[in-house]
Each structure stands twice: as C-alpha cells, then as structure tokens.
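Note that one protein chain of the assembly has been removed; the remaining protein chains are unaltered in position.
Here is chain A:
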Amino acid sequence: MDTSNPAVFVNAELLQFYVGRRVRAVMQVVRSEGGVVIGKSTDEKQLVVKGPPPPAPLTNFVEVIGIVDNDRSIRAEIWTNFGNVIDMFSYNKLCQLANGEFKHLFV
C-alpha cells in the first residue's frame, strides 16, 4: 500500500485545516459545468472541485482525492464513483472521528 502521499478524510468543515494538503472527500454531485463540478459535502456545504472530470459519467456520489485550494475547493487528481446510494451521515462521522479522537489511527 502506497502511503507516501496519504489523503486525509475530510468534509467541508475540515478543508480549511488542510489547505495545500492532499485530502479525500465524498460529495453528492449537484452539477457539472465547464471544468468544475459543484457538489454537496457530507456536512451539507457546497464544494467546488476543479480539474478535469473523468471521461466516464459521474454517479450521484463521488469521492475526490486532491489538493485543497481554499476552504471551499479542491483541485482534483483522482475521481472515484461511489454509486448512487451512500450514507452521508456515517461518512461525516468518520471524518470527524478520523480527525478528532482517532487521528492517531490514521496515516
């Protein structure tokens, strides 16, 4: 497993702490325009993801791995389709725990 470039589990709220760092976030795709995808984060905030979307069509929920631009946008490197059904709440909780109590468990 390649741990050289770990991505932190984040939601919109946590983005601000990781500006310039590599993160991963799950979001619900709201719309795609030009080279930008607007999505809703797991804690109900708007996310702007820059960078070319993958050629394949995006499903409802997508995981984006990339570098944080500012506290609302990510420059995407990897897109992963997460399907159409996901438990946003659980993911959100995961983000909170991974960055809070159990930070030590994560790379």
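By definition in this document, a contact is a pair of C-beta atoms (placed from the backbone, for glycine too) under 8 Å apart; a residue touches a chain by one contact, two chains touch by 3 or more; residues count from 1.
We adopt the following convention: contacts and distances are computed from a predicted model.
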Name per UniProt, for the chain absent here [options: "tRNA-splicing endonuclease subunit Sen2", "Glyoxylate/succinic semialdehyde reductase 2, chloroplastic", "Replication protein A subunit" or "DDB1- and CUL4-associated factor 13"]:
"Replication protein A subunit"
Contact with the hidden chain, among A:Arg21, A:Arg75 or A:Lys93, goes to A:Lys93
Residue positions on chain A contacting the omitted chain are 87, 89-90, 93, 97, 101-102
